[in-house]
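A single protein chain has been omitted; all remaining protein chains appear in their positions.
So, chain A:
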Amino acid sequence: MKRVFFLILTALAFVVPVGGQSIEEVNFEELSPLLRQNNDTTYVVNFWATWCKPCVEEMPHFLELASELKDEKVKFIFVSLDFPTQKESRLLPFIEKYEMDERVILLNDPNSNEWIEKVSPDWSGAIPATLVYRKESSSFHESSLSKEELLTIIKSMTL
């Protein structure tokens, strides 16, 4: 009986997503409105993937700042470039492990030549890459950022 119960649990584990989480999967056209919201909030849009080592290394800086600035008009959007086939096996467990309750979106749009330029003409396509914007002001960085660097960039949006 115990064994049957265990089997059922195992079966359930494959059916139910990790921690009951789900994640929004979009193409670039669906993502783009989030890159130009015109209000008095500063948006930090980080392009990353679980397989990208420097992205994973800088993630704690972003999450710490997100938590410290949660009462400010600053919003974080994490755009994952993980392979859609690895959503369940890699992305969801990562989100759970890092307690990323900030907004994570999976960008599934393989023809990246069509949209990299639209995020920023300064972007070659390497990740991590971060776009910080508020209204018409924006700042794009194709590099890892320290917590201090990111904070300086966010502050510069409201100067």
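As a convention for this text, a residue touches a chain if its C-beta (ideal position, glycine included) is under 8 Å from a C-beta of that chain, and two chains touch if they have at least 3 such contacts; residues count from 1.
FYI, contacts and distances are computed from a predicted model.
Missing chain, UniProt name from the options "Peroxiredoxin family protein", "Dipeptide ABC transporter ATP-binding protein", "Raffinose/stachyose/melibiose transport system permease protein" or "AhpC/TSA family protein": "AhpC/TSA family protein".
Here the missing chain is touched by one residue of A:Leu35, A:Leu81 or A:Met157, and it is A:Leu81.
Among A:Gln37, A:Ser67, A:Ser89 or A:Thr152, only A:Thr152 touches the chain left out of the display.
Checked against the full complex, the candidates A:Arg36, A:Lys53, A:Lys73 or A:Lys97 give a single residue touching the omitted chain, namely A:Lys53. Contacts to the hidden chain, counted on chain A, fall at residues 49, 51-54, 81, 83-84, 110-114, 116-117, 122-128, 141-145, 148-149, 152-153.
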